[in-house]
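Our next item is chain A:
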Amino acid sequence: MTLSHCLLLASALFAVGVYGILTRRQIVAVLLSIELMANAANLVFVSFSRFRPSMSGSGAQGQIFALFSLALTVAEVAVGLAIVILVYRAHGDTRIDLASEMKS
Partner candidate 1 sequence: MSRPITLALVATLTPALVALFLAATPFIRRRGAPAAALTVLGSVVSFGAAVMLLLSRLGQTGTELFTVPWIRSSARVIAEAGVHVDGVSASMLAVVCFVALCVQVFSLGYMHDEPPADFGRYFTYHALFLFSMNVLVIAPNLLQLFVGWELVGVTSYLLIGFYYKKPSAAHAAVKAFWVTKFADMGILFALLSLFVATGTFAWNVKLEPAVATAVTMLLFLGVVGKSAQFPLHVWLPDAMEGPTPVSALLHAATMVAAGVFLVVRADPLFVQSPTTRTVMLVLGAVTALFAALLALVQTDIKKVLAYSTCSQLGYMVAALGAGSVLAGFFHLTTHAFFKALLFLAAGSAIHAVHSNEIGKMGGLFKKMPLTGAAFAIGALALAGVPGLSGFFSKDLVLEGVEHKLHHVPYVILLATAFLTAFYMGKVVFVAFFGPPSSEQAKHAHEPGWSMKLPLVALAVLAVVAGYFAAPFARLYGEPYHFHFGVGAAVAAALGLGGIALAWTMFGGGKRENPQVMVTVERIAQSRAVNRLYEFGYRRVTLAMADAFAWFDRYVIDGMINWLGYFTIDAGRRARPMQTGFAPDYVLAVVVGAVSLAAWAVLR
Partner candidate 2 sequence: MSSHLLSIIVGAPALAALIVIFLPENGKLAIRVTSLIAATISLIGSIVALRGYDKVAGGQQMVESYPLIPSLGVHLSFALDGWGGPLLLLTGVIIFAGVLASWTLKTRDKEYFALLLILVAGVFGVFVTQDLLVFFLFYEIAVLPMYLLIGIWGASHAVPRAGPFARAWDFFKVGDKQYAAMKLTLMLLVGSAAILVAIFALYLKAGVNSFDLGLLQKAKYDTDLQIILFPLLWLGFGSLAGVFPFHTWSPDGHASAPTAVSMLHAGVLMKLGAFGVMRVGMVLLPEGARFWVPVVGAVAAINVLYGAYCAMSQTDLKYIIAYSSVSHMGVVMLGAATLTPEGWNGAVFQMVAHGIMTGMFFALVGLVYERAHTRAVPKMGGFATVMPGVAAFFTLACMSSLGLPGTAGFVSEFLVFLGAWKAGHYLWAIPGVLGAFVTAIYVLKATRAIFWGPGPSHDFHDLSEAKGTEWAAPIVLGVCLLLFGLWPRVLLDHIDPGSGMYLNKVVKAPAPAPAVHLTSGASPLSLTGGNAP
């Protein structure tokens, strides 16, 4: 169990998340993939905190940052789901190509 192993795992999880975003058509499914990616990022924070602690302070900064990141994810999911519900209400479905107001 080394840092590079952890990072490889994290990048693999991230890549899986990207795959999910690119291939899923349901917005909720896309949200799930985004959660995966966020999770991967958190893993990186924790790994670095474990193997490369910062020299100043108690060495807990990585974990603290991960906590913040968790909070952000929560916020994102809340807003994201609200949008999903809005799209569903508007179109009766949650296919991602329905939310295409930005398209010219």
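Regarding candidate selection, all candidates are chains of the complex that A comes from, given by their letters.
What we mean here is this: a residue touches a chain if its C-beta (ideal position, glycine included) is under 8 Å from a C-beta of that chain, and two chains touch if they have at least 3 such contacts; residues count from 1.
Being a predicted model, the structure only gives us computed values, none of them experimental.
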Chain A in this complex: which of 1 or 2 touches it? 1
Where on chain A does candidate 1 make contact in their complex? 18, 21-23, 30, 96-97, 99-104
